[in-house]
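The complex appears here without one of its protein chains, the remainder shown in place.
Going in written order, the chains are labelled A and B, and every chain counts its residues from 1.
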Amino acid sequence: MTTPLLSVENLSVAYKEGDHHTRVTHEVSFDIAPGEVVALVGESGSGKTTTAQAVIGLLPENGRIEQGAIRLNGEDISKWSSKRLDAIRGSQISLIPQDPTSSLNPVKTIGAQVGEILRIHGDRDGKVIAARVAELLARVGLSDPELRARQYPHELSGGMKQRVLIAIAIALKPQLIIADEPTSALDVTVQRRILDLIDELRRENNTAVLLVTHDLGVAADRADRIVVLQGGHIQETGEAKALLIAPQSPYAQRLLADAPSLSTTAFREPRPGGGDAIVVDGLVHEYGLGRKKSFRAVDGLSFSVKRGTTHAIVGESGSGKTTTVRDVVGFGRPTSGQIRIDGTDIASLKGDALRQFRRKIQLVYQNPFSSLDPRQTVFSIVEEPLVNFSGLDAGARAKKVNDLLERVGLPEALRKRRPRALSGGQRQRVAIARALVLDPEVVVLDEAVSALDVTVQAQILKLLDDLQRELGLTYLFVSHDLAVVRQISDTVSVLQDGRQVETGTVEEVFLRPQSAYTRELIDAIPGKRSLALA
Amino acid sequence: MSRYIIGRIGQALLVLWVAFTAAFLLLQALPGDAILIKFQNPELGLGPDQIAALREAYGVDSPLWAQYLQALGNFLAGNFGYSVQGSVPVSQELLANLPATARLAGFGFSLAVLVALGLAFLATLAPFAWLRSAIQAIPSLFISVPVFWLGIMLIQTFSFRLKWISVINPGEWEGLILPVITLAVPISAPLAQILMRNIDEVSTQPFVAVARAKGASPGWVLWKHVAKNALLPTLTIAGILFGELLAGAVITETVFGLNGIGGLTERSVRFQDASVIQAVVVFSAACFVAVNLIVDLLYPVFDPRLRKAKGAAA
Partner (left out) sequence: MTSFASIDAFTTTPATVSRTNNLFGRLRGVNPGLVLAWLVIALVIAWAIAPQLFTSFNPVQGVPSEKLKAPTLIHILGTDALGRDLFARLVYGAAHSLTGAFVAVVVGLVAGTALGVIAGSTGGLVEEAAMRLVDVLLSIPGLLLMLSIIILLGFGTVNAAIAVGITSVASFARLSRSEVVRVRRSDYVEAAFGSGGTFLSVLWRHVLPNSLTSVLALAALQFGSAILAISTLGFLGYGAPPPTPEWGLLIAEGRNYISTAWWLTTAPGIVVVVVVLAANRISQSVGKGR
């Protein structure tokens, strides 16, 4: 084996909180050879981002390296001064950040921001810089680079911004690129193109990549080797293929089993299903944009859901998913078309009739941090719907709430807590309990598991499945993640720019997609490549 | 875009009109009135009918709505009525006092901006953590100091103890030093606080980390990335600061015995000279509205996000 380009040895990083230090990584060690892609995989709090930040010397102000070494070409850079590191940052190690939207300075042009890295490292000639910037922007696949260079970040889409950031990262042909969740904020189809681009560029220059990701599928597709982190400890390190076929550590096994994109389980057994619980017919929703102009967010959506089954609505950002959800639960008013829940047209209801109707249909939100009132306790959050439709006295309410909390797996000790003191998964359990306490017929799940770590996501999906069986619930499951949809739904509608491009049973749609767009979406699911290999 | 400008100007005029009306009504509701205060003084020896004649001359006995319409018309024509105490048109009094106040306010504001910028950048770049937090605490101290007391303390220290600046008949510029400092301190405090907060906020933005990852030094990042993003939002408080400047002038001019709009205001409150107060209130509201209007209309020049997108943004 050649000498490693980067060698992280027993790295421990701690953050200062108040007057004590908390270690977040514990003796992490791994190597990256020149031109190699190594993925750091882990869930939130695993220390993967911290490790990456330490490598490039950009820990937050309250973080410090307590022990260990970071060797770049054999030289320990962990104790270098910030000034000395400035010379190698950008030129030898560069960064592709997580969120392209906030990673570009909003008040400077694209050209200035790409040119800046050249200026910092010594280029002075404006003309040379401008030519090189155009060349770089063209290289990362942006059309009309001269125009792009004069534009500001807000004039570009998320994918284009990420291309600009990649152009900055490769500008000086560094030996190592740190890609910190480079695509987690992007739509799946864009994600795939961006990862392809990074792959292509690193091959061209034989650049090594440290890929930080929560997505085992992405790591499996793109990395030569994978380092699995949990709670700041390395659980397993190995060749990507070997690790996928036969993970050694229990944690890696669990991660692999829980990753929807890597699961090979069959489609769901068809559920019996009764009459139609939800019928959406020709739904159109327009938003007014100033005078006369309007924007059609949903255009002619029709589907029906049988009682006791799950229907998924799939689409990328801007596809009209959210608008559809809001109309279905009665928060939005469709421009035309009908939405019948259990036979009643929800758009025709107003005032107290609508309020009464809400017992039948409940919504679980994407973000478990914002959908719970920070001032209420878990118990009172779940109790509130019962208070609103009071038929029960306090004792009966308490019994019902406690039974339900137990059913969704929240220990008794948590019931007096406020949302802040709960984990993301626990909060989403509270939200589910709140949705179920009125015994609704339909539960709408709006990206309800998207913000959760995979292992937690798997638990919540299992809970939802059990509840559906026991209570005969009908789910409308809205998601951008096809892998999850494949696992949980019976039928699916695929939306693109407000139009329904495909609808049918999950099996039909996944195995015999009719539209090109659906095919593209399915192909973009990370992990596909490695599954094919395995 | 032009539609937006017209709407924005209309809104500004509406605010001004309501401010004028409110000021008018408020001062009409006065229990005492300035004519009586001035002319009932027995030493003047005026009889009741002479006072009545004076009242008619000042137009204070016509019905309220007529007075209102007349006052509004006069205001639009730039005629703000007569100052009862000074016995001259209010517009003349304002014009006579404006240059002095404008000079004081101009220097005060410039000094305040310099102090605020200096504090904000020092609080970010100073070498030691304790020094940075000490500098960060200065604005909250400034904001807690009564302006009039600050003026007195400055006089006490620099004129009486150290005898650096003469109190009696100081030179034109010498006499301006202490008032300018007095005026600048309370204006610089909120400005510095907002700047410091903005710098802190902007510094946590991912694009700052990206700039650092390019190899930029902290100074480069502060200057090339943080500064503009942190300065932009301070423009929105320009109007408020302008008002504070006028209010500060009232106190500063009173403490230092200077002539100006501030001193004029203080005197006219003392003698309940309604038309002067009304003119000053409407004048300051007009300045506030104008400053805000200019800031709003100029904002897109500084912030590209508010400009129309050029070319395809697909």
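A few points about this structure:
As a working rule, a contact is a pair of C-beta atoms (placed from the backbone, for glycine too) under 8 Å apart; a residue touches a chain by one contact, two chains touch by 3 or more.
Owing to the predicted nature of the structure, the values given are computational and were not obtained by experimental measurement.
Within the set A:92, A:189, A:450 or A:514, the residue that contacts the chain not displayed is A:450.
Considering the whole complex, the residue from B:71, B:94, B:116 or B:155 that touches the absent chain is B:155. Listed residues A:132, A:359 or A:400: the one in touch with the omitted chain is A:359. The residue touching the chain not shown here, chosen from A:15, A:80 or A:267, is A:15.
For the options B:147, B:196 or B:258, the residue in contact with the chain missing from this view is B:147. The missing chain lies against chain A, touching residues 15, 17-19, 22, 24, 44-45, 49-50, 53, 60, 62-63, 98-99, 181, 184-186, 214, 329, 331, 355-356, 358-359, 362-363, 365-367, 369-375, 384-385, 388-389, 420-421, 423-424, 431, 434, 438, 450-451, 453, 480. What chain B contributes to its contact with the hidden chain is residues 14-16, 18-19, 22-23, 26-27, 29-31, 140-141, 143-149, 152-153, 155-156, 160, 239-240, 243-244, 246-247, 250-251, 254, 265-266, 269-270, 272, 274, 277, 280-281, 284-285, 288-289.
The criterion applied here is as follows: only the chains that are shown with their structure count from here on.
Per-chain Cα centroids separate chain A from chain B by 49 Å.
Against chain B, the residues of chain A that register as touching in their complex are 56, 58, 82-83, 86-91, 94-95, 97-99, 102-109, 116-117, 120-121, 144, 147, 150-152, 154-157, 165, 168.
Residues 205-207, 209-218, 220, 224-225, 228-229, 232, 302-305, 307, 309-311, 313-314 of chain B are the ones touching chain A in the complex.
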